[in-house]
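Encoded as structure tokens, the structure appears first; notes follow it.
Note that one protein chain is taken out, while the other chains of the complex remain in position.
Note that the chains are named A and B in the order they appear, and that numbering of residues resets to 1 at the start of each chain.
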């Protein structure tokens, strides 16, 4: 979005909204389900609270279509009319290499039954993302009963099931592993493992978010379709006939016939019977209530089956990290899922070591990040390899962006960041935090913020005022990690449900 | 070979053949020896089979010179007249960054007694090889009784002894380690270790294949000659006289005299007595029948002293991997040696994680690989950073190349590949598989191919035909990993010996 003119921006914004709307009906079932799921797993709820919560979920989804239409018409004017002037915001967008939307994705598969989109290489966007150049992000969306053809990648792939009920089969060296997965399940498919999948749900769309970690070429990977025919083209067809005849001990005609039949693409429709057959012998996925002990099994696990690491009425954070899970240790990866209650916000914080790649799974809102690299005057200062301090007026610039389903944003290590849910819907964000080993989240406001932890003398020296004045600001907010958001505060404590 | 015209190609081909011929007599002893060695270690042979096998080795080598002359005159027309038209093949060669021949090597040492050739950086050839940019491949050839001067490299070096009997001395911090090596021995010389070597064989040429892993500059390394004089120039001469005088506590004249004597180059001739002296106190190399226990000794080991991981009458595969061997774990490396019986082939397969760098040690043949990156229409698609699926007609292109002694070829992770021995000679391929930890070889045909491992429903969905039609193709070949090759099959089961 680097050089978009204002008019283009508006056109683009409009088309994004239309697309969002068309996705909406497909995702309503899903949202209801996830909302209820959150109710059941929200820490500290008793039975009655849970029921109320689930009821609100229903009201919420029922009203949503109406709200969405209104909102589209409003055109986000509300946010715009706030303190940030339109010009300022536009400037941020233009200078902001940390947010990615529809136009930054490539379509790698599209059939009648589904599609796969992959975000372009981060380094195509900006050199500031060189630290994550060997990661790619993508998602797969497929219809009920869709079958995804056998394929292997020259990349490790991490799956997160956001909706639908995939039954996935991995062909390992000496055995076949089949898992019935559900919402919240995380699965690592090691590089080169042939896998196929069916959405065993009859009504719900499958939506899978992927983190892709190429093993062969930095940041580049390819799908290899073997079993198949003309579409997707099988890699068998690249061998000469003499080699194929010898390898299979069959005539050319026969071989040719086999590899000519499949023409329907890599995502096709399975019959009810075929779905039944494929899912019958599966182990259930990450359903076990206990986290896999470190060093043990390599099956899937469910992000929501552990207690949230942080939870209050303004949101909850689920996390799987390398210290607990062997699989993630090898990948040096934290996976987290934040469910920010509508109208609420995440405390400004930063990661000490990890760079966070976030994918908005549901809801709307925006994020803000403090960035020392981007300067309206000097362009990308990191490019020059130098940084400058007091004398030369180092300044932090705000990087911000609107969040909605499918938006990806990146928060590098050390960068203070926050996200705010709109007043209309919970904001659900899945994050892959790479370089995760030994990472700490440092809160910058709320109960355990870093300033409260300083000695009084240090507070005075740092701020140039008496310590009690520092404390008046830093000790007012008593919540931890999730806070009431801007609107809620302004309106004197009105709380969104959940 | 990117832009060679057809005429140049033929000229080149001719000169390669002449070179091959001149190497032939030198390598005949070697081949006989290796052939016999294979007989003795081929799994499942009883005593009589072993003797027959060895006898056939002798016949084979006796007839070889004759056959080689004929073959050269034929000029490989046989292969060319097959299904692949000449034009098509030439095109592949032009687009093929995965095969390397004489012209891609630089001469780093050449004296009367031997030579060292090093393949240029992989990334000079193509960005598609960026994943292995920190590896270099080379070989050393030296006369009987040749002495290779003391030298250290800013690189880890892995040696494979293909012929000759090197006695190598490593100067470690507190001791001197000397090993009498033989064919099949693998030795890791850690970066910076001063080493010298003599070929203690009186008649056989020394031939050593090297994998070089620079520690200081990615993909770049240098030899540092210390003990020596004007040729090779000693690095001592770079210091100022005042420093040298202080360091040695000797006069400039004396020092100057010492470093002026050696002028014969880094590979010179030793006398029989000197060879005897150098090899007398050596430990024998990887002769111990038991594989070094993991985590233990760092000495050499012999690739052929373990049972082959796969073996039948069509070939055998020897392997050392990081799971078994501490040394290789640190280097994250698999070393394998495939001996493909003449006329036979390796099953098409792919590596799940490892990228394979192969060096043809003996014999002739060709390889084929399915490659998704190279497209006649779009050039190197990886370069653009995107990949495209069903809609845009992704296709796999065949990459192929002729194999003969000294040819290097690369098979990246995930890429289906096969190699076929000519009808005239066994094809012996040494492979360094980098990024080897946790690698799996997935066979694409033969007894344990990935398709056989799929459920019937998945077969039907993937191929669009009833499962039994899939099985007719995928279950005919009963062999595992090594198969009869194209000619053998065509001629109705004629088998080559061994």
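Please note the rule applied: a residue touches a chain if its C-beta (ideal position, glycine included) is under 8 Å from a C-beta of that chain, and two chains touch if they have at least 3 such contacts.
Predicted model only: the values in this text are computed from it and were never measured.
S.K.: Looking at the whole complex, which of A:178, A:193, A:279 or A:351 touches the chain that is not displayed?
M.R.: Going through A:178, A:193, A:279 or A:351 one by one, A:351 is the residue touching the chain not shown.
S.K.: Please identify which residue in B:163, B:180, B:266 or B:310 touches the non-displayed chain.
M.R.: Of the candidates B:163, B:180, B:266 or B:310, B:266 is in touch with the missing chain.
S.K.: List the residues of chain B that touch the chain left out of this view.
M.R.: Within chain B, the residues that touch the unshown chain are 106-111, 116, 118, 120-121, 124, 147, 149-150, 152-154, 169, 171-173, 176, 190-194, 196, 215-224, 226-229, 231-243, 245-250, 254-255, 258-259, 261-266, 268, 270, 274, 277-278.
S.K.: Residues on chain A that touch the omitted chain in the whole complex?
M.R.: Where chain A meets the chain not shown: residues 82-84, 128, 130-131, 345, 347-348, 350-353, 355, 368-373, 382, 385-391, 393-398, 400, 412-416, 418, 420, 435, 438, 440, 442, 444-446, 450-451, 453-455, 457-465, 469-470, 472-474, 476-477, 483-486, 488-490.
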